[in-house]
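The complex is shown incomplete by one protein chain, all other protein chains being positioned as in the whole.
Up next is subunit A:
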Amino acid sequence: MFPELNNLLNTTPDRAEQGKLTLLCDAKTDGSFLVHHFLSFYLKANCKVCFVALIQSFSHYNIVGQKLGVSLTAARECGQLVFLEGLKSSVDVFFRAQAAPHPLQFLREADAGNLQPLYEFVREALKPVGDGQAAWRCPVLLVDDLSVLLSLGLGAVAVLDFVHYCRVAVCWERKGNIVALVHDSGDAEDEENDILLNGLSHQSHLILRAEGLATGFCRDVHGQLRVLWRTPSQPAAQRDRSLTYQYKIQDKSVSFFAKGMSPAVL
């Protein structure tokens, strides 16, 4: 986790909030550093994490996690982390017929499927363990990322249904958190992606949006992060709080600063 981002969001691993849906969004840049942040944050906060990693392999997250101070292999072995490696499992699902319904069963289907097997997998992974074992703080579902599900043949409505079911199971029943990454296609006119993004923005409590700079590439400032706190259930009269920071990604951390206050400029 990045300590500066914790300061911005006003959280620490000890007092992580519960029952929240956090939406990570990136537009014209790579927002995966936010995924690494939340993964290490929740592992340090002693929460049980179910990570649906559809984009990269386990070793990628493991190596970056080691730089941020958590060991994913240790967490997986002691049961704190349930890791679904999308790329490796997709090969198994696609080439061999599976006996039991696989979480990525929709890859074998001809027409638009639904994500029910994946939901069952998440539910099973985050169900409270019985007696005697180490009790984790709260369950967390982390998805990287949801936009790739649209590329694999599912409709935006199916993905929104999946998030809705997971919210009921994780956020409401178990008082856990959900963090999901969605790409913003910008001017590429991806209607399904826009439906997904708008639908999720409406339901989420915290939106972190990583954007490229309006002026283009800069060596010292890699982008801009907009943080938006929302309260979906409150009346609209209460204004949502929003902050904008610029950031620079370094080898093991990310430094944040106010707009125009990059250390390279001052």
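Methods note: contacts are C-beta pairs under 8 Å (C-beta built on N, C-alpha and C of every residue); 3 or more make two chains touch, one makes a residue touch a chain; residues count from 1.
The working rule: contacts and distances are computed from a predicted model.
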Going by UniProt, what is the name of the one chain that was not included in the view, given "Cell division cycle associated 4", "Elongator complex protein 4", "Protein PAT1 homolog 1" or "Translation initiation factor eIF2B subunit delta"?
"Elongator complex protein 4"
Looking at the full complex, which residue from A:Lys67, A:Arg241 or A:Lys259 touches the chain that isn't shown here?
A:Lys67
For a quick check of understanding: of A:Lys28, A:Lys175 or A:Arg226, which residue touches the chain that isn't displayed?
A:Lys28
Subunit A residues touching the omitted chain (full complex):
27-30, 32-33, 36, 56-60, 63-64, 66-67, 69, 71, 73-74, 77, 86-91, 94-95, 97, 107-111, 147-148, 150-153, 183, 185-193, 211-219, 221-223, 249-252, 254
